[in-house]
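The complex is shown incomplete by one protein chain, all other protein chains being positioned as in the whole.
Presenting subunit A:
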Amino acid sequence: MAIYSFWVFDRHCNCIFDREWTLKSNQSSGTTNSKLNEDTAKLLYGMVYSLRSISQKLAGNEAHNEIRTIATGKYRAHILCTASGLWFILLSDLKQEDLSHVLRYLYGEIYVKTVAHNWLSPIDFAESEAEKRGQGFRKIRNRNFLLRVEQFLGPMVN
């Protein structure tokens, strides 16, 4: 199993968390909430956004058709979009066909318990109008969130 990176976007089109692993052999390698990933985050958002609108258009009148995975020649993106507008995205190698249970766990057991149920953490990461529509810069920095993401995804890196 190999996963390359994990991303969370909020309903204001902002990337509120990113974690990229660079060395397969080292679970703690790579970057977390890195400024350098800003452009990649925007591109990733754009790719999912476009394919998501296409999948919804192609569904016709049967309203609900969320995109789940996108495969390219080099990697596969696994996507979970919630009704509240959060996107959880995992990039993995091509062998992983369906990581939706992993994404559900990241949402239900990690995000909900360490961010949504944590009243001292913001639930909305855009503090003003100027930080909405993809212009925001705030990230999830909760220690428990970071720790549990590391514990859960770390073993899947290689």
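Quick note on the criterion: contacts are C-beta pairs under 8 Å (C-beta built on N, C-alpha and C of every residue); 3 or more make two chains touch, one makes a residue touch a chain; residues count from 1.
In the analysis below, contacts and distances are computed from a predicted model.
Engineer: What name does the UniProt record list for the absent chain among "GEO02361p1", "Light-independent protochlorophyllide reductase subunit N", "Mitotic spindle-associated MMXD complex subunit MIP18" or "Trafficking protein particle complex subunit BET3"?
Structural biologist: Choosing among "GEO02361p1", "Light-independent protochlorophyllide reductase subunit N", "Mitotic spindle-associated MMXD complex subunit MIP18" or "Trafficking protein particle complex subunit BET3", the correct UniProt name is "Trafficking protein particle complex subunit BET3".
Engineer: Return the single residue from A:29, A:55 or A:135 that touches the missing chain.
Structural biologist: Of all options in A:29, A:55 or A:135, contact with the hidden chain holds for A:135.
Engineer: For subunit A, which residues reach the chain that was dropped from this view?
Structural biologist: Residues 11-13, 42, 45-46, 49, 63-64, 66, 82-86, 100-101, 104-105, 107-109, 111-112, 116-117, 119, 123-124, 132-135 of subunit A touch the chain absent from view.
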